[in-house]
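Would you mind keeping the following structure in view while I ask a few things?
Moving on, here comes chain A:
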Amino acid sequence: MALATEQPTALQLRGITKVYGSVVACDAVDLAVNSGEIHGLLGENGAGKSTLMKVLLGLVNRDAGTIEYRGRQVEINDPQAAAAMGLGMVHQHFSLIEPLRVWENVVLGDVGKVDRSRACAQVEEVGRRYGLPIDPLQRIDQLSAGERQRVELIKCLRRDPSVLILDEPTSVLTQAESLELFSVLRRVVQEENRAVILISHKLAEITAATDRVTVLRKGKVAFRTATAETTAQELARQMVGRDVSLRAEAAALGVLPVERGGRAGTAEVESASAAVADLPPALRLTDLVVEAGGVPLIDKLSLTVQPGEIVGLYGVEGNGQATLGEVLAGLVHPSSGTVEVGGKVIDLSRPKALQRAGLGIVPEDRHHSGVVLDMSVAENLVFKTVDDVTSGGFISKRKMHAIAQRLATEYNIITSSLDAPVRSLSGGNQQRVVLARELSGNPSVLIAAQPTHGLDVGAIEDMYLRLRKAASSGVAVLLVSTELEEVMALCARVAVISSGRITGVLSIAEATAERLGMLVGGIAA
Partner candidate 1 sequence: GGNNGTNTGGAIPTANTTEGAGTLPKGEPDVNGDGKVVIGVLSPGDINDHGYYESFVDEADTFAKSKGWTVIKRGSVAPTDALAAARALCQQKVDMVALGASELKDAIPASEEPVCANTAWYVPASGNLPLTPKIMLSSDIASQSVFAGGYAIALLMKEKGVTKAGFIAGPSADYSQRAAAAFKAGIRQVIPNADVVTTFTGDNNDSAKGKEAMQAQISQGVKAVYPYLGGSTDAVATLANSSGVMTLTPGTDRCDSTSPKFDVSVLFSPGDYFAAALQDFAAGKLRMGVARVWKMGVDPYPTVKICNPTGDQADKLKAFIGEIGSGKIDSEKEADKAGS
Partner candidate 2 sequence: MSAVTDVETILSSGVRLTVPLAFAACGEYLAERAGTLNISVEAMMLGGAFTSIAAASATGSATIGLLAGIAVGFVIAVVHANLSHRAEINTFVVGLALNALVLGLTSYLIATSSFVSHQVSQINIPGLRDIPMIGPALFVERWPVYLLIGIIPLTWWLIERSRWGLELRAVGENPQAADVTGIHVNKRRRQALMWCGLLSGLGGAYLAVGEVGSFNQNMTAGRGYIVIAAVIFGAWRLGRSMLGCALFGLADAMRLALPALGVTLNDEFLIAVPYLLALLAMLLFATQHRQPRALAQPFERGST
């Protein structure tokens, strides 16, 4: 894009290097960001994107390299220095303090006197300017995810940053909210001549919203270009360092237009599901109701999954998926309704009843509920089947290692040692640990909640392969996902959830983006 190159360089990073122990997170990274452009930063998990930004914000001490801001070399030792210089960042996690009010969060990190009325006025003013309305006196814990994102943006924009950094800002947003965000960003660069760094995994977003892209791979800059001069496929290839061939995976990355997604389901999957259609369902949920404080989180939810079938549960985050996940993990008891596995009604009041009946779960938040970061790879691989390595109450280290070794080989888990803590593995390998463990119990039903969330292309590809393989071996897979393309690529049928209800179940052949969109919006189609 011609415009971008004419603009002055706002920020220039040269030779930034950061080493964590033996991991070179950033290896002599050069990055130039111009005013008036949205600069996409792309890379697999662990490519070093977040580390680079943390160095830039003074949250991490770099080992080498220089930072130039408007042509002048600068030292940034803490986020306040960064802020004072005009760098603002919207973090994906942990950046709002819930019991505090909007205005208090917004002024946090400033210096000087605290002036409430001025802060409130500013919040309203910034909100008006960018179309981000919010009540400054609300407490954060009363806000929705989208509103919180608004507060984050206001907090940054209020400080009039010349460089605005957003780390995966859309992962909690609805499609409409994402579009709204991008239009704000566009205004910010075009009308106010700021620079924006947008970190994302979604190729579609990067291609649609950015002016230039830098791709990081294993801590090094692999590729940089003007967005207009590249394609999503090319970016994906640069990111992983090889061709991404499977159509399904390309679809998941947002490379394929949604309209064509309806026919993206592979013949393999369709035939598999056809073969098992007349068997009794492996999982049947009937009229499940979960309430919290009188508000139904799940409302008369019914759903079946046949053996060997992958059923997608599609919907915008926060419509009851998490609650359903908790019900199926045995953590929450429905106030009415039944869960049947293999034709038998499960007594949910008995602990581990679901697990015994043959239900495996890949939970949504890996670190939170998938792995124990400080336990070893071997321990994480066996903890669900720990009974198999136990005799007389004692755990056999030998048996544990044998099982773990088999799984690690089978699932291609890359680790320095089976005794290394899971913390030391990359995200994709951690997810493989979870999947291996869940499938090692030979479940008849597998619930996979956002199984590719935060994974890079290579890992996603691998995950899809394994889910398919599981299905073809007769496991009933319920794929909970917020990514339309993912659902379309993998599933034979899609159930749409909205406000805790199933608003419709479509076979993949009938599913079009329009129909699904209406169902997601809660309108039966």
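If you want to know what made the cut, all candidates are chains of the complex that A comes from, given by their letters.
In this text, contacts are C-beta pairs under 8 Å (C-beta built on N, C-alpha and C of every residue); 3 or more make two chains touch, one makes a residue touch a chain; residues count from 1.
These numbers were taken from a predicted model, which means no experiment stands behind them.
Candidate 2 is the one, among 1 or 2, that touches chain A in this complex.
Of all residues in chain A, only 59, 78-80, 82-83, 89, 91, 93-100, 104, 107-114 touch candidate 2 in the complex they form.
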